[in-house]
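What you see is the complex with one protein chain gone and the rest in place.
Coming up: chain A.
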């Protein structure tokens, strides 16, 4: 490692100015991916720009409108909040699957997204709940849906002088809920073989009125699978609807074969994860409806 300079900008404008003026910059948030990548030579930045001292960038705020996650907020600052777990149980499950307690004290949801691993646990969960990225760069501000943020393994849509500042997740309604499931050989400290996030809304009669299904570790980036959502909208999640959802999730997958699983295995299991996640999200949505009455 030979980093020649470490910057700790105190504002967004200062950070984007540094990124614009110099090439060879690497943004640092929790560092739990970056320092490993620097150690094994995958990344060799000349300059490090630590964004954690930018005011507000580690804040986590839940209002009636929704949840705002500062891009560098440590995972633990989300998972330790029972109010957030109650509103977004699937998203918090996904965040709580990252690494160890020590890793969760540092790593951020924003970093998990920017790192753009196809197997990142939070990304399908974020897509399922309709999270939107707030991006600021030298040329202004833009909003990017999470499903459009990553462009390939290790690659995202940020331009050189752009920063992810926060993520916004709208608050689910009374008949809505989310769930995230991943398949791993171990219960913790593991990386997804495949993962699936589902959020859905039920109408007062218990019919699915809206749904979002996302899959992870099954393609170069996490995917929003609209066909899988369409397979359950208008149904009460009867067996044929769940089977159609699973088939659509598998059809959307284009996984690689590696030590964690073959492409064929991943394609099969991602459908299983998606249908189970849909069932859990549905059970949760029903519970919320009952509690609201």
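Following the convention adopted for this analysis, a residue touches a chain if its C-beta (ideal position, glycine included) is under 8 Å from a C-beta of that chain, and two chains touch if they have at least 3 such contacts; residues count from 1.
Please note the rule applied: contacts and distances are computed from a predicted model.
Colleague: Suppose you had to identify the omitted chain by its UniProt name; would it be "Phosphonate ABC transporter, permease protein PhnE", "GTPase", "(2Fe-2S)-binding protein" or "Molybdopterin or thiamine biosynthesis adenylyltransferase"?
Modeller: Matching the unshown chain against "Phosphonate ABC transporter, permease protein PhnE", "GTPase", "(2Fe-2S)-binding protein" or "Molybdopterin or thiamine biosynthesis adenylyltransferase" yields "(2Fe-2S)-binding protein".
Colleague: Using the definition of touch stated at the top, determine which of A:17, A:60, A:85 or A:103 touches the missing chain.
Modeller: A:103
Colleague: For a quick check of understanding: of A:13, A:141, A:189 or A:243, which residue touches the chain that isn't displayed?
Modeller: A:189
Colleague: If you put the missing chain back, which residues of chain A would it touch?
Modeller: Counting only chain A, the missing chain is touched by 1-6, 8, 28, 30-32, 35-36, 38-40, 48, 50, 52, 74, 76, 99-103, 105-106, 188-189.
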